[in-house]
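Questions regarding the structure given below will be posed in turn.
Left out: one protein chain. Kept in place: all the others.
In this document, chain identifiers A and B correspond to the written order of the chains, with residue numbering beginning at 1 in each.
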Amino acid sequence: MKDTLNVLHKFNAHPDSRCWYVAWNPTGTLLASCGGDRTIRIWAREGDSWECRFLLPEGHQRTVRKVAWSPCGRYLASASFDATTCIWGKKGDDFECLTVLEGHENEVKCVAWAPSGSLLATCSRDKSVWVWEVDEEDEYECVSVVNAHTQDVKHVIWHPTQELLASASYDNTVRLYREEDDDWVCKATLEGHAATVWSLAFDPSGQRLASCSDDRTVKIWKESHSASEEDGAGTSSDLHWKCICTLSGFHSRAIYDVSWCQQTGALATACGDDGVRVFKEDTNSGPHQTIFSLSVHMPKAHSQDVNCVAWNPKEAGVLASCSDDGTIVIWRYQSDT
Amino acid sequence: MSGGTHLDNANPVIYQRSGERVLTVEEEDEDIVDPIDDREIFVTLEDLNVVEQMRVNVDDQGSTVSVEFTPTIPHCSMATLIGLSIKVKLLRSLPNRFKIDVHITPGTHASEDAVNKQLADKERVAAALENSQLLEVVNQCLAAKI
């Protein structure tokens, strides 16, 4: 068995600054990046190199922490430390800021589109998660503010098929939310990490959720349908997810991001020890036993902390990563099995 | 003494600089590699405008630096700010390859864990440094002594 991770391209995306996050558009042809230099850039492959196709006009006053493409691929949302979220859309040959979503008290840490494209979630250091509804006229309305976490909320993510929202926080927990009586409510609290949970990823089917943390572990969580009968306590609508696997001992510093490949099922991590790692599920892993093993480890993937990893949604095995060193690297992952 | 109210620091203990003689430029051998060591980092931090006790641990090969500082008062609300200043000073003074950890000396501050967690969170540190009021205070701590 000889799995490999090779550099396809490396480019200095945010010189003089750090690159916080990258996001592929749904067709996997464009890569959006954001960073400490307050800019958002959109990259595309041109022949043998990657070129900056768009440099979005100045929309944010501070660091842009994360970006997310709408499922239709026409809009890009950006979350910034300036407490706003911007929705960008293409007008003619350029991107323009269409709407600014205000309301959070301080830094917005993450933004995510629901698969339907009609819902948007944001989270912030103000401990809240906001759910926004998008109508036909592209007007955004906040439909719910959930204050379930007790600390800074670091990440939000939608279930790939259902209207289920997950969030990760500085309070060491992951929480899941559903809509109930026109309001979004916390339906589950996943406890187990010993430090800040930095990021989350659902597997292609949505049955399992991966979380990564400052405690240097990745945990895989799975919905347990029998749980409600077992403890008998919660109401019928409560969700029950439990940790079925913990990847510990692989990372030497905080893990900032995790990404689950929709085609291959491989799990990639971005780590504060400058490394990128890919894990794959063992073949003898079954419904009762989940086993992931380290497939490839690139120790000096970047010269500083790796902040984000993102699998290309269409091209199997293509992975993008970005770092405090300001660069983006495009990798090709190949596995023998 | 009748007139005094704040005499905490009227006659501070002066730590003598180590007797190690500093080589002048002329005496240096250009080809010898000087590894980055504890003392070098300590001297860098000594210039901070916050007088704190510190312990420094540097691993040049492994590219890690860890600093433990002891706030003068166990409840001092300035602890986070002092820690932040130390961290920023190190970020600005050390090569990018270094991983920097700043902690409170165990058992010396009431909310040790909370402060340590904040200092370790690079996202919050980054946000703090974009807050101009906070940055102003940190910069004042960092500004070279006249």
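Rule of thumb we're sticking to: contacts are C-beta pairs under 8 Å (C-beta built on N, C-alpha and C of every residue); 3 or more make two chains touch, one makes a residue touch a chain.
As a convention for this text, contacts and distances are computed from a predicted model.
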{"item": "Listed names \"E2 ubiquitin-conjugating enzyme\", \"N(6)-L-threonylcarbamoyladenine synthase\", \"MMS19 nucleotide excision repair protein\" or \"AMP-dependent synthetase/ligase domain-containing protein\", matching UniProt entry of the absent chain", "value": "\"MMS19 nucleotide excision repair protein\""}
{"item": "Candidate in contact with the missing chain, chosen from B:Val56, B:Leu94 or B:Ala120", "value": "B:Leu94"}
{"item": "Residues of chain A in contact with the chain not shown", "value": "15-17"}
{"item": "Interface residues of chain B (partner: the chain not displayed)", "value": "1-7, 10-11, 21, 23, 25, 28, 30, 33-34, 36, 40, 44, 89, 92-97, 132-133, 135-140, 142-144"}
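Simple rule for what comes next: only the chains that are shown with their structure count from here on.
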{"item": "Whole-Å gap between the CA centroids of chain A and chain B", "value": "34"}
{"item": "Residues on chain B engaged by chain A in the complex (per definition of touch)", "value": "96-97, 99, 117, 120-124, 126-127, 130"}
{"item": "Sites on chain A touched by chain B in the complex", "value": "18, 36, 62-63, 65, 81, 106-107, 109, 125, 152, 154, 170, 195-196, 214, 253-254, 272-273, 303-305, 324-325"}
